[in-house]
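Below are the structure tokens for one structure; questions will follow.
Removed: one protein chain of the complex. Kept in place: all other protein chains.
Chain IDs A and B follow the sequence of writing; residue 1 opens each chain.
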Amino acid sequence: MTEARTRRSGAPDDAGAADGARRARELRRAKRRGAGGGPSTSNAWAHVVLSIGGFIMVFPFLWQVVMSLSSTAEVTSVPPTFWPEELRFDNYVEVFRQVPFLDQFWVSVRVTVLTVVGQVVLCSMAGYAFARMRFAASATIFAVMLSILMIPNQAYLIPQYQIVQGLGWLDTVPGIVIPTIFSAFGTFLMRQFFVNLPGELEEAARLDGANSFQIFWRVMLPLARPSISALAIVTTLAAWNNLLWPLVVTSREEHRTLSVGIASLNGQYVIDYPVMMAASLMAMAPILILFIVMQRRVIEGLAHSGLKG
Amino acid sequence: MRRRTVLAGLALSGLTAAGCSSGGSGGGGGGDVDISDTEMEASIEFAAWESDFDWDAVIAGFNEKYPNITVQITKSPFKDFFTRLQTQASGDNLPDAFMMNGPNFQLYASNDIIVPFDKAVEDGDLDFSNYPEAMEQLYTYEGTPYAVPTSYDSIGLWYNEDLFEKAGVEVPTEDWTWEDLHQASKEISEALKDEGVYGFAGGAYNQELFYNLIFQAGGAVLNEDATEAQYSSPGSREALQFLRDMVEDGSSPSIQTTADTSPDELFKSGKAAMVYGGSFRVQGYVDSAVGESIQVVRLPIGKERGVVLHGGAVVASAASENAAAAAAFAVYHGSEEGQQIIGESGASIPAFQGTEQAYIDAHPEYDLTIFPESAEEYGFPYPVSANTQAWLEVESDMVPKILAGDLSVEEGTTQLDEKINALLAEEAEQ
Partner (left out) sequence: MTQADTAAPAAGGADLGPARDRRRVPNPDGAWPWLFVLPTLIGLAIFYFWPVVQTAYYSFTEWGVFGGAEFVGLENWISLLESGQVPRALVNTLVYTAMLLLGIPISIYIASLLNRPGLRFAAFYRVLYFAPFVSMPAAIALVWGMIFNSQYGILNQFLGVFGIPPVFWTSTEWVALIAIGIVGIWSSLGFNIIILGAGLRSIPAEMYEAARIDGASNWRQLISITVPLLSPSIFFLTVLSVIHGMELFDLIFIMIGESNPIKGDTQSMVSLFYREAFISNDKGTGAAIAILLMLIIGALTAAQFAVQRRRARS
């Protein structure tokens, strides 16, 4: 324990390697014996905290589900209606009537996939370069790039609109996607990750004769899986839920994303709460399902890189 | 008068001098649009905010007259509608036709962004005597009309018969005065206090609430030529004080309450026996829990009768290639035929006089005739200036504070006038 605290990066300790490996083996054996989690009481406490916290986290959604099955009157009733008189599943049907759901769903999917792929590719490359490669004024450029993050999105609205218009991309998927694949945030995220990797990896690879690209591709990128996962997740959500930009850039209903379609349900005076809640739950569902499914893979990715010795 | 300067720094996007092209101020400079060619071919975009109007039916009717014009409608949430327009304007890419409201109108008209309709008036396609006078005033800039009215709203006193019965108070009549309103509210609040019910829903809306009272007390919001604010005039102060008094003695809920639970939500959930509600509230009330226990009546009388008239309109973009087609659409939707369709949705009162029947008939259980009648008889135009939105922000910052008692009526209205006058002065400079 004390060793690790005083260790600096870039200072390998070969003697400890064998030690660590041995301990890891012992630990794995212990886990298989079922003693890895420690005495069960300590996890009981964890369960209590996590459950209460988890309930607070999910409660607004449970409330949303209840509201989506109620009538408008029940949603705003004083005192609140915890369970509607009749379950109005036709609120969900109504969503399809008021919003071209499937069309916009596919637009959202296309936009999101393109954005994620674009960002992951561009940001991992750029992040790696800032972290591990030397080039003129990289520090300055990085600092300037960070400053882009510090201007609120709304300030970019008009300038970006004019640029996209000039490029002829209004009301198209590229128009929605292109400005968002260049991400100072994504680059920052990847850069932070790469910076924390030990330098020996590159030295070793170079000794093997690899060039910079091969180092990136074969050595660094595989290690970056946790960060890439994190970036992919964040980007997916940002792209899926993005409202103001797609709203402004697109006109035709079939070209709009789901989030825009749902927001357009808001009338000036009449907000049909139940239908809106149903719609937003329907919009959220695919992503949530995606996360549940990918979670295994994400965790494996995280676990894999963590125990890589 | 606006000084125009070439926008700098847009070289990268290949755009230059985005913005106003024609020189001079308002009045007819935007060019004449000729809508007489019913065979003209065009494809136009019509931007609207979500409302209950059956625009598809309007478009269908329009296509019978102008078969070769395709109208594609783009809807946006109301909250973001004008932001979106501004963004599009920055790229000279406004929709060919779009919905407009009072507070934003003059900004667009004074910058020659939208098409003037004087030619249409000359040719007899558009006749403003068909619409309430206040609407004509609202959508005329420097003597020229720049919009075609869609619908208008009037305000009435809605009340909950069941609650009145429960509290043992007599229901409102059309001869009620402010005092009657206050008296009844107080009684009901006291009688039904345990159930958390208020006599009067109160709130701090301008169009639906205090503007009406201001006019009824002989006050004003702005002076005649919109160069000065008049919140500190005696009539205006009286109105605000009246509302303040009702909050203070419990006749209506605290301003903090109505901040997160709007007056109409309180009314709809049966927590308020009366509310000043616009004609656009009908659909919402019908669907609510109190839909079957309510009725509407004219607003109580102050020194005089008065009601605020505001309505939407459709405008056409002057810079559009299809300005003529867009203008044709605008004119059609404001014609008797188009207005008939608008009225049938029951969402708002169609502006064309004579077509209100559709609105009235949509819900015969309520006495909806009071809306067009009051608008006609004593409607005051909704107060606007060249850049209304700017001072509306100040108004909505300060009036709730005044009504809540955080600022005295005197002090508050004086400050309000000061701030608004400063903004109006800025407008004049441009």
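Here, contacts are C-beta pairs under 8 Å (C-beta built on N, C-alpha and C of every residue); 3 or more make two chains touch, one makes a residue touch a chain.
In this text, all values refer to a predicted model and were calculated from it rather than measured experimentally.
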Sole residue of B:Ile35, B:Met99, B:Leu266 or B:Ile349 that reaches the chain not shown, by the stated touch rule: B:Leu266
Contact partner of the left-out chain, one of A:Ala131, A:Leu170 or A:Val249: A:Ala131
Those residues of subunit B which, in the complete complex, touch the missing chain: 2-5, 7-9, 12, 17-20, 79, 82-83, 86, 89-90, 107, 111, 113, 196, 203-205, 255-262, 266, 269, 271, 387, 389-390, 393, 396-398, 400-401, 403-404, 406, 430
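To be clear about the criterion, only the chains that are shown with their structure count from here on.
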Residues of subunit B touching subunit A in the complex: 10, 12-15, 18, 45, 47, 49-52, 72, 74-80, 83-84, 86-88, 90-91, 93, 95, 196, 261, 265-266, 268-269, 271, 278, 280-281, 283-284, 287-289
Contact footprint of subunit B on subunit A as seen in their complex: 71-74, 76-78, 157-158, 161-163, 165-167, 170, 244, 247-248, 251-253, 263-270
